[in-house]
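The complex is shown incomplete by one protein chain, all other protein chains being positioned as in the whole.
Presenting subunit A:
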Amino acid sequence: MKRFPLYSVLLFLILLFVWEISARSMSELVLPGPFVIFRTLLDGIKSGYFTPHIIRTTLEVILGLFFGGLFGFMTGIIMGEIVFLRKLLFPYIIASQAVPKLALAPLFILWFGFGMTSKVVITALICFFPLLENTVTAIKYTDKQKQELFRMLGASRWKILIQLKIPAGMPGIIAGLRVAVVLAIVGAVIGEFVGGSDGLGAVIIASQGMMDTPLMFATLILLTAMGMILYRVVQLLEKKWLIRFMKEKEK
């Protein structure tokens, strides 16, 4: 990982300073200062108040990402491989893309209850599309010459898919996963906003009710950290896969 350059750290410190100064002239209800927030965050972690909520949201994100991603990947492969299905389903896929999926959250709460299922479903639905699209594109646009090479070598359609199209499409597919990871957190938090009392999204809603703005900020920081960690994991995955492609670009 690249070290943060010095001036970037400097900017961060300046921003913190400005924040602290401006927070002092305002009520804590409107804008709490960074120190107050930090104390709330630390206390919350120490006392174990955040722990169940973090676990809950993380679980929702991971399950949603897994099911949505897997389903998107599989559907993407089938649609990329079978032209007839692609032509049949694509108009519907485009139409369903236009539906604001987060607006469906109340409906899913109605269908699947206030428990974890509804949140996982929302998250999965959101993660489904980026993976679907990227997988279809990757499978569809595999290098023609490489396909001819495999045909020349007498490879079956299945082998062409497994040994050529999927590995060759991996950079695009992982790029889709990167988009999905960020969206997954949004999905889980929105789900928690709408219903239920567990998870970091629910904590934000609760802190709003209690007018505990420092708690709200602390939760936001936790969510940001979570997003960054997940993004980083995918980036590492990408690096492992793409290292050979990267080297070419560096030249």
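Heads up, the rule we're going with is that contacts are C-beta pairs under 8 Å (C-beta built on N, C-alpha and C of every residue); 3 or more make two chains touch, one makes a residue touch a chain; residues count from 1.
The rule we apply is simple: contacts and distances are computed from a predicted model.
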TODO: Name the absent chain as its UniProt record does, using one of the following: "Transcriptional regulator", "GMC family oxidoreductase", "Nitrate ABC transporter ATP-binding protein" or "High-affinity zinc uptake system membrane protein ZnuB".
DONE: "Nitrate ABC transporter ATP-binding protein"
Task: Touching residue (missing chain; options A:13, A:30 or A:153) - done: A:153
- [ ] Check each of A:170, A:206 or A:237 against the chain that is not shown and name the one that touches it.
- [x] A:170
Task: Missing-partner contacts on subunit A, residue numbers - done: 143, 145-146, 148-155, 159, 163-164, 167-168, 170, 241, 244-245, 247-248
